[in-house]
Every structure is written in C-alpha cells, then in structure tokens.
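One protein chain is absent from this view; the other protein chains keep their places.
And then chain A:
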Amino acid sequence: MIVALALSIFPIAVAVCSLAVGSVNRLRMAAAIGGVGQAAATLWVALPILRGESRPTFLIWFQMDGMAAWMASVNSIVYGAAMASAALLTANPHDLHLTSKGVRAMFGLTALFIVAANAVVCAADLGALWVAMEATTLVTAPIILLRGTRKSIEAAWKYLILCGVGIAFALLGTVLLLAAAGNGMQGGGSLGIAWLTAHASSLKKSLLNASFVFFLLGYGTKAGLFPVHNWLPDAHSEAPAPASALLSGALLNCAMVALWRIGGIVELSGSRTLLLGLLAPMGAASVLAASLMLVRQQDLKRMWAYSSIENMGLLAVAAGLRAAPIFALHALAHSLAKSSAFLLSGNVLRAYGTVSLKKLSGVMRRFPGLGFALLAAGAAVMGAPPFASFVSEWLLLARAADDRLWGIVIALVAGLALSFVAVVIHLGRAIFGEKGERAENPRYAGSILPAALLLAVSAATFLAVTPATLEFLGKALQTGGRP
C-alpha cells in the first residue's frame, strides 16, 4: 500500500493541480516539485528492494520485484528531469506554440502517464500489464496532438492506430498464453507471471510459441522495434520536448520490460531458441536498420528518435540473451542519455525556433553551455566514454561474442559504428558550424540544468560499474523471483 502511494501520490497531485490551479505559473512550480518528489519517493521505496531488504506486494496484480524497482526508478528519474525542464521551458507558453490549456494538458497527461508506466513495470500479471500498457498509449496520444498542426495530428493518428493494432496483437498473445496455460490444468491457468514461471514447462508448446510471436509483434511495436517502428519517429518529433523525453526514456522501456518478462517464461518453458532465433535477431535488425535511416535525417528530434529505435534494438538483443544486468544497465544508460538529448532539443527549439539540422549551425559559438551539453548528450547517446552506455554496449558485445553469435555481433558493430559517424556529422555541423544562426529567444538556451544532471548521473554510473557492482545488480534484479 505504501509503495502504491509512494509511486502515485506526486503525479496524482500534479494531475489534480493541472485541473484545479488557476495560474499556469503556479502549475509549473507544482509540476517541477511533483516531478522531483516522484523521483525521490520512487527511489525511497525502490532502493530497499534492490538491496534485498523488502519485497512488497502492493495490490493483487502489482508487485515490486528487483526489475520493477530498477525500471520504476529509471522512469521516475526521467519524469523528474522532464518536469523540471518543462517548468523552465514553459516560462512563456506562447513560445512553445501551446495555449495555456495545452500546457495544462501536457502537465496533467504526463503525470497520468508516469503512473501508468510504473504500473506496467510493476505488473505481476500479464493481463494487468496489458491494461496498464494500453493506458500509456491512451494518455500519450493526446500529448502528441497538442501542437494542433497537421503534422502532429497525422502523427497522433498514426500512433494511435499502429500502437492500437500492436497492442491488440499483444492482447491476442495474452489470451493465447492463457489458452496455453489452461490446457489440461486443474482449475484452469492464470496470467500471473509467478504462476506462469512455475508452470512454464507444462504450458502447451504450440500455443506458447504462437503467443510469443504475437507478443513480440505487439509490444515490439510499442517499443519501436524494426520493422514495426513506423509510428516512433513521427510521434517523438511531434510531441513537445519534455513529452518526447518521457516517450523515449520511459515508455519504450516499459514495452521492453514486458518483452523481458515474457522472454523469461519462454526461456523456462524450454523454447530458448525462440529468443535467440526471433527476439535477438529482430533487435540486431533494428540496430542496423535504424543506423541506416539515421544517415539521412535532417531534423534533430527525428535523429534522436531513430537512435531510440537503435537502442531498443540493443535492449532486445540483451533480452534475447537473457543478460539481466546488461539489460537493466543499458535501459538506464539509454534513458538518461536520450531524455537529456530530447530536453536539450527542447532548448534548441525554444531558442532558435527550429530543430532542422540544415538551419542549425554554430550553437557552440553562440551558446557555449548549450553547445557543450548537446555534445555531451550526443556522446552519451552514441555510447562514448565517459557515459554509462559505453559500458553497457561494450558488455553486450562481449556477451554476444561469448555466446558465439557472430551474426549479431557483426550487425551490432556495423550499426553502432555507422550511427556514431552519422550522429557525429549531423551534430558536428550544428554545434561547430561556422555561421551562427540568429537566436529568437536566447534566454531559453540557458535552462539546461535538468538535462545536465541526467548526463552527470550517466557519467557517475559509468564510473560506478565494476565487476562487483555488476554482480550486485544481477542479484538485485533477481529479488522477487519473477523473470
């Protein structure tokens, strides 16, 4: 009960404020405080679980195990930073191309979103997981719509219909799994993850395999895996920057956690080949395809969006190899880096009025702070030291090579190298270019503290990773006994 309260009291307060508080300025303050409070409250309940000191069930279908504690912390940290940044960027809502009603809606909906996202990672029942996942779609679609331009309307429609079909496939996967569980069992089966894990070997094989394929298509759509990624770049580039940070840093992880948990059941049922033959190759294909598409991006936010597809591919490979510490570490690393990258793109958009890579040039010359932060974010996203994604990507490559999956290793190396070059060239022109574009609203270029803090956490994580901490992480993720 305390866990449920800790995970939801701040966002619900923010959501109520978004309806009740009269002035937008007070709402901004409330959201910033609520965001930081949410991060603190989540860490307060999650850390004891990661240390193995407690293991609370907070509602019948929700339980905070090690993986849930880790992912909920990641979600809430991203939320805190996004809200702090949103409060800074909405100093004058008109600059954001939003009405004050739009700003209200953004704060209210993101608050509801973080509650749903934390429900997804904590779900101990695949039915409840599905309901929470669909709830994340429902609350994020209106955010994409907020700017009200034709592009944003088309992006929202695409998001709603593609993720709708995806999530329907996931529902089909869920019922197929239930049919696999109910087959010949006394009293029927259950969708409880703990139950499915315990009875994994007696599930009907053909139905289980079919259900995994539908889960992969369904939650894979939501995670933006290639080839069902089409909605992602549009949605991420059309949403306001703080919301893009949340979509990329929290929403995608939720779908990956779902795949991780289902993968655990599949592994225990003895169908490991499905993971190595479908999930991991789909991840490797995502890395490769996304890096190819990265090359010809002309828009800062779309570039980050394609890089998200690439990183989800890396997570899918980690999930396919069932490497829990690498999976968790890379989820954290990607969320920190990508959220800060999207938040900084918000600063760029506010300051220059555009995120087109053709028009941006000489950011460093005009605003050294913003330019340096963008450079650092780019490095963090691409997995350069000293940022956490360097370690996680390195560990993943090493693990794949240990397992002698040479095809996947080659695809990952090629994809990572290509995207590194592409991002360096695109970002380099924008940051170091000769002619400095005139900024419309220079004051927004300075409010980069939330994004910078995320990058600092990423650098600290890089320093903290040692064999001992990895072992601790591996043990922590196993608390709760659920995959």
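Note that in this section contacts are C-beta pairs under 8 Å (C-beta built on N, C-alpha and C of every residue); 3 or more make two chains touch, one makes a residue touch a chain; residues count from 1.
Simple rule for what comes next: contacts and distances are computed from a predicted model.
Candidate names were "ABC-2 type transport system permease protein", "Hydrogenase", "Chloride channel protein" or "ABC transporter substrate-binding protein", and the UniProt protein name of the unshown chain is "Hydrogenase". Across A:21, A:36, A:49 or A:191, the single residue that touches the chain missing here is A:191. For the chain missing from the display, the contacting residue among A:12, A:29, A:91 or A:153 is A:153, taking the whole complex into account.
Within the whole complex, the absent chain has one touching residue among A:204, A:261, A:338 or A:399, and that is A:204. When the omitted chain is restored, the residue from A:61, A:107, A:420 or A:462 that touches it is A:61.
Shown as candidates are A:7, A:114 or A:145; the residue that touches the absent chain is A:145.
Hidden from this view is one chain, which touches chain A at 61, 125, 127-128, 130-131, 134-135, 137-138, 141-142, 145, 148-151, 153-158, 160-161, 164-165, 168, 171-172, 174-176, 178-180, 182-185, 187-189, 191, 204, 206-207, 210, 234.
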